[in-house]
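Worksheet: the structure to be examined is printed underneath.
In this view, the complex is presented without one of its protein chains, the others remaining in place.
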Amino acid sequence: MFKKLFGALTGDKQENQNYEAQTSNDNYENDYEDNYKEVEYDPETLHGTHYTVEDFDNEVEARAEAWIADERASGENLDEKDIQNIYFNYRRTVYTEWNNCDSDQMIRFEHANSLKYSGIQTSGFVKVDDNNPFLEPVHGVDLRTYTAMCLKISAGIDYLEVCKAMGFEPIVWEELNTIWPQRMGEDTSFTVTTLFGQYYAENVTVPQLENLKAEISEEGAANLERMKTDRYFYEELAGARQAAYEYGIDGAQWILENFGINLADFQSVAMQWMTEQNQNWNSQDIIEFSNYQQEKQKEYAAKFATEQGGNIADDVNF
Amino acid sequence: MFGLFNKSKDKNEGSKQSYPEWYAELQESQQRWFSFLEKLEAKMEELATASIPELKQLLQEDEDLYKRTFHRVYSGVNGQLNNIREKARDIYEEKVNDLYYNINSQISVLDKHHDLLSDFRSACSNRYNEFDDKYDYWRKQIEKTQERDLEIEYQKILNEFETIKDKFSCKQCGGNILIEKIFLIETYISCPYCHTQNTFAPSTLGRNLQNIARELAEQRTAHLHEAYENEKDKERDLYHQRHELSLSIIHESNKKVVSEVQSKMDDLEEQRQFAIQNAPKLREVYLRAMYDEWNKITPDLKEHNEKMYQNQLKY
Partner (left out) sequence: MEEKKVNSFLSRLKENAQKQTNYGGEFETTEAKMSAKDCPNCGAGRAKEDGVTHCAYCGFEFLNVKLTDGLYIKKEDNSI
């Protein structure tokens, strides 16, 4: 194992791997599992601790620049995007080689470093930088508080009530609700948008708004709790909601009427699962949940179709 | 429709008896697949032609600011269209692909009848593509029902503003307050006489200006957007034309012909390079014009919009 990693660092990794792949095809899985566990990752950057970030960046740069020089020498016209792609691909290659990891680990690494390498934030990994002008409060209201207000309003509480609880006139809310979305649009790193989503997923609140509670039935509260803890239940509702739209039914209203969950709570839980998925990227789970959602969507679609007297192409057969 | 099988027959030198026993099943499946798609296509057409006028009318009649009734029906119509498409996809998997793989696993690629099998699959998949093109066509036609002439909406907003702008007075002293422009959201306006801070709240109609502004600007500059899109598509077109030519001379030994084709190819390449350079310029022309229109419609958003413009130029 150590020899292998050492090999990777000194550059003769490729040969080693080929040799191993030939001789130990049968227990390749096990071999791979063992290696996987042995690499220690920095919890922040998800880089392996057996090399420095600088070495990694240098290696990527060296390989990418060599390739770029080669392309240019053969007359290719490379634009900014091509160059970014070349770097992106080498980052993947070097990371996978040096850490001997699977693609899920590689994606987790990309998520953890997306701001550094691609200038774009990923939900679940945003760190608040106090000097970011996009995050300066608007009329004294920071993004967290703005999100808390949005949550209350989409939960069905009248915005006038929310303003009153905050202690300001509606005019201020209208300004907030103009400037914050503008900043989301202007910020190409998507920090504002992603952070808004993170706060939304946390269902943040502020002391001023704590007493404002959207009405929720006992059944609704139980469903909401289940949706937060049972991913399958969440997928079922997401599938049902989608099916509703396909049959001309407002999915948000349908969920409220049938499960007692309002749009704000629903979106918040959706964001929560998405963030969780980004942080613990596992392609097998993702496929499983996505299949489950599709299956449920089909089931609900069949139900809605029956209620509407069938689909128009039901009588067409092979 | 069955020209394909005739062709295969020729290959078999007219000996009908020599067909493998699975051939009849292929023939039948292909025939069923073709007529199944034909029936689905008829359904799509029927659905679209019946719903398009209905949708247009609904959009006109929907009093709701967000046109929510229209959107529900629109979404339901698209749902049926999707349902038809999914039906085709499922049956393709089940009746075409499965049959193909099933037989494929039984015979060798070198089998003299293997081309019957590949012909079956390519005929079915070509027919499937044709179906998909029709689906795309109808989906776009239905999509168009969402479009409305925003100049009409805009005019309504302007007219309303003209009638209300001098109708307000100060709540404190009763002095006349002239509304100087279309405000997008609530604002404080101070009385020119007693300096009291009044709060002006625009009407629902006036507030909607912010929502339609971009789309209206896009409608006004659609011709420039199209010019850009056309230029962008040229690159692929010219590439394919050149590629076709290059294939045509692979076996050509006449040097004169080769050099003629070569010069045509060079010409195409030159045009292609020009299109590659020109497309981003046309994009910039379009974006600048669109943002200029947008700024004219909502000058209060100019500062923000210009930042958006700069961002869009970069990406």
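As written, the chains take the letters A and B, and residue 1 is the first residue of each chain.
We adopt the following convention: contacts are C-beta pairs under 8 Å (C-beta built on N, C-alpha and C of every residue); 3 or more make two chains touch, one makes a residue touch a chain.
Every value quoted in this text rests on a predicted model; they were computed, and no experiment measured them.
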Full-complex contact with the absent chain, from A:75, A:167 or A:207: A:167
Residue among B:171, B:236 or B:296 that touches the chain left out of view: B:171
Option touching the unshown chain, where A:249, A:270 or A:301 are the choices: A:249
For chain B, residues in touch with the removed chain: 42-43, 46-47, 50-51, 54, 58, 64-66, 68-69, 72-73, 76-77, 80, 164, 168-172, 177, 179, 183-185, 187-191, 194-206, 300
Chain A residues touching the omitted chain (full complex): 136-141, 156, 167-169, 171-172, 175-176, 178-179, 247-250, 252-253, 256-257, 263, 308-312, 315
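Rule of thumb we're sticking to: only the chains that are shown with their structure count from here on.
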Centre distance in Å when chain A and chain B are each reduced to the mean of their C-alpha atoms: 27
Touch list for chain A against partner chain B, complex: 77, 169-171, 174-175, 178, 182, 185-186, 188, 245-250, 301, 305, 311-313, 316-318
In the complex, chain B residues that touch chain A: 32-33, 36, 39-40, 43, 46-47, 68, 72-73, 75-80, 82-84, 87, 91, 95, 184-188, 199, 276, 304, 307-308, 311, 314-315
